[in-house]
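Starting off with a structure, shown below.
After this line comes subunit A, so read on.
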Amino acid sequence: MGDVILRVNDLKTYLFLASGTAKAVDGVSFTLERGKTMGIVGESGSGKSVTASSIIRLLPRNTGRIVGGEIEFDGRNVLRLDKKELMEYRGRDVSMIFQDPMTSLDPVFKIGDQMVEMILAHQEVTKDEARNIAIDALKKVGIPNPESRMNSYPYELSGGMCQRVIIAMAISSKPKLVIADEPTTALDVTVQAQVLDLLKEMQKHQDTAILLITHNLGVVWDMCDTVMVMYAGKTVEYTTAKRLYAEPQHPYTWGLLDSMPKLSDESKSHLAAIPGTPPDLRLTGECCNFHNRCPYALDVCSNKVPELIEVSDGHFVACHRQTGKEKLTREVKI
Partner candidate 1 sequence: GCGNKATPTTPVTPTTPTKAEIVVPGTPTKGGVLTVSLTASPKNLDPVKYTGTYESQIIQNVGDTLVSYKMDLSEVIPNLAKEWSISEDGKAYTFKLRDDVFFHPGKYQTGRKMVAEDIKYSLERSFKLSAMKRLDMIESVEVVNDYEVIVHLPEPNAVFLTALTNSGNIIVPKEEVEGWGDEFGNHLVGTGPFMMKEFKLDEEAVLVRNEKYWAQVPHLDGVTFKVITDMSQNANALRTGEVDFASGLTGEAVKVIREDANVKLLETPGLHVAYIYFNQVSGPTKDKKVREALIKAVDINELVKGVYQYGEAKPAALPLPPGSWGYDESLVSQVPTYDPAAAKKLLAEAGYADGFKTTLYISNTALRIKMGTILQQYFKTNLNVDLDVQASEWGTFSEIASKGNAEIFAMSWTWYPDPFFFLNKIFASSAIGSLGNGQGYSNPEVDKLLADALIATDQDERATMYKKALKLIVDDLPGIFYANENVTWGISPYVQGVVQRADGSIFLCNTEVNAWKVAK
Partner candidate 2 sequence: MIKTIINRLLQVIPILLVVVTMTFILTRMVPGDPAATMLGPQASAEEIAKLRDQLGLNDSLIKQYFSYLGDLLRGNFGKSYSYNKPVIDLILNKLPNTLLISITSLVIAVLIAVPIGIISAVKQYSIFDYVAMVLALVGVSMPIFWLGLMLVLVFSVNLGWLPSLGMGSMDNGLWDVIVHMILPVSCLATIPAATFARITRSSMLEVINNDFIKSLRARGIKEWRVIFLHGLKNALPPIVTVFGLQLAHAFTGAILTETIFAWPGMGTLIVGAVENRDYVLIQGAVLFTALVFVFVNLFVDMAYMVINPRVTYEGTKGGA
């Protein structure tokens, strides 16, 4: 066990909506070590972003509330931070990078001003020093002419540049953890590659831990040490990336892996799509959420919530079929 920076245990975050309570996050557990990268994958709406928002305690006002579980960051209980500590926690300890770079910068302020504002908020420096820090950070992320770029408005930059600015901001205060919520989904592949490289670079220099949320398994393979698979608000599988690729255990993970078309795949045969749709998050909670789409479902699956069990060292799975005696094996199709 290395140096754990973030530990999330059985996190439950519910959204209290007019039409009912959506259990957006309903039992998520994982640990993240310093300097490592963890990926969270899962279908759209499975609660990835809500998990991330819970970690920095920025839930939708009025509706979202953390109702259970623990979040521990660097030995501190995040759920108990007061307002002031929270301000320092956000931005200084943890930085967040959102999916769409264009919408995560204030459109009517120059990027330089926004960077300086953030630096001033967390570091005891003068305005000029903050400016220099910002320019340095921009240089690091490979933005040409950082001095003049400081005076650009976000719309004057391309998506990739904006994302680099955001990364520059994220690293300027040397956070211990960067949460990247789908940081490259809005970008082209070539730009995506650059941004990912940049993240890796930053991690190498600052020994930052990264929590990377993505749809794209390829990105996970490229970046992550460990992976958590989420389905309908729950952690269904959690292990190292290599092990997940080589010996995935949860039937949902299998579906996920199989439904991705492969570049090297010659055949134009059918992709293994997972039939059906994910459940409504207001209805989950009393059974295995995947049972109605699972080809291997047993009676017990519709009665009992499977627990997240460590089936082998560092490999957690929440599936009734994998914790019993008779384990399922994946029909591997190449």
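Assume contacts are C-beta pairs under 8 Å (C-beta built on N, C-alpha and C of every residue); 3 or more make two chains touch, one makes a residue touch a chain; residues count from 1.
A quick word on the picks: all candidates are chains of the complex that A comes from, given by their letters.
Given the structure is predicted, the values throughout are model-derived calculations rather than measurements.
Of the numbered candidates 1 or 2, 2 is the chain that subunit A touches in this complex.
Subunit A meets candidate 2 in the complex at residues 56, 58, 61-62, 86-92, 95-96, 98, 100, 103-109, 117-118, 121-122, 153, 155, 158-159, 166, 169.
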